[in-house]
Every structure is written in structure tokens, then in C-alpha cells.
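First the structure, which I've put down as C-alpha cells, then a few questions once you've had a look.
One chain of protein is taken out of this complex; the other chains stay put.
Right, chain A next:
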Amino acid sequence: MGSAHSVPAEMRELADRTGFTSEQIEHLHRRFKQLSRDQLTIRKENFDSIPDLEFNPIRGKIVHAFFDRRNLRPQADGLADEINFEDFLTIMSYFRPIEMDMDEEQLDRFRKDKLRFLFHMYDSDHDGKITLQEYRNVVEELLSGNPHLEKDSARSIADGAMMEAASICVGQMMWQGIDIETKMHVRFLNMETIAHCY
């Protein structure tokens, strides 16, 4: 029997909090059930069943981000073993596109949330700072598949970029001038315009 409607009343609340429409939530719920194999929670192993994800060099960091408690709730920390659908939606909501009716304050908060998500991806020891070593780790993950690139070259590239950024501001990292709102979102297709023929 169809079970797509197991999130009716909470749907309203979820929609308000994460900003997805109820239709999008429904689609994501089906996707969640597919990934979790009809269980209520997802573990890291469930992401192994997505072959296209294997193409991604920072796959490990992306999956890790789902279980990073700092992304799930404000002021939380540590790693979760498994996440439920609400947590899944929370992570997905970092990739929502901006809406036309957002005011300055909302836009600012939006931008900060996305930046914080990326910051957490770099900051793997959860100490609130990105050290040179953590920076190097990310660069190595992105570059390591090239057999002609020696380990030292990857290191020096990371160091060079880090020095440059550090010279702009000492201590913690800042991103400047990057149009993060449009580069870090996933667009849902417009469902209504799909024609159905019988």
C-alpha cells in the first residue's frame, strides 16, 4: 500500500522551518525512504548505494556533513551515528535557492548559514578554526587522483593558497566576494508545468 502520506501534520512545521514546499518535502521523503531502505533513520553506509556519488572526490566530507551535529542544530557538536528524515531535510535546506521575497536580514542569515556549512566541512576537528593541516587535507582529497602530481606539489599548492588567504586576515578564514547564494544551491524543477497524457 502506498505510504507517501506518513508525514501529514508535521509537514506544515517542517515546511516552515526548512523552507521547502510540501511537494518538495514529499519527493525528498520518498528519496529518504529509498536510501534508508524503508527504515526510519539513515546511517553512513546507506550513502554507499548511490553510485554517482562515487565520482565525487570529496564524497567522504559530504557524507560526513550529514552526520555533523553542528549542521543539524545550533550550538550542538559532535557526530551522530544516524539521522532521521528531519535531519536529512535540515541538511538539504542549506542548498535551497534564494527567494525573491527575502529581506536583507533573511538574506544575510541565509548566506551565513551556507558559509557555516562549508566552514564545518573544512574544520574536521571541530575546534572552530581551519588550520593549515585541515586545509591541506581538503586539497589533497581533491587532487590526489592525478598520478603525475607528487605529494609535495599538492602540499605547496595548499600552502600557497592558505598564505594568500591568511594575509588578508590573520587567524580565522573569511570568504570574500563570492556569490555564494547562487553558487551553492540546488534548483527544484517546476512540477506544475509537467504535462500528463493518458
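Observations
To be clear about the criterion, contacts are C-beta pairs under 8 Å (C-beta built on N, C-alpha and C of every residue); 3 or more make two chains touch, one makes a residue touch a chain; residues count from 1.
What we mean here is this: contacts and distances are computed from a predicted model.
The chain that is not shown carries the UniProt protein name "Glycerol-3-phosphate acyltransferase 4", picked from "Cyclosome subunit 8", "Mitochondrial inner membrane protease subunit 2", "Glycerol-3-phosphate acyltransferase 4" or "Ataxin-7-like protein 3". For chain A, the residues touching the chain absent from view are 1-2, 4-5, 22-24, 26-28, 31, 34-35, 47-59, 62, 92, 95, 118, 121-122, 138-139, 141-149, 153-154, 157-158, 160-161, 165, 173, 175-180, 183-189, 191, 194, 196, 198.
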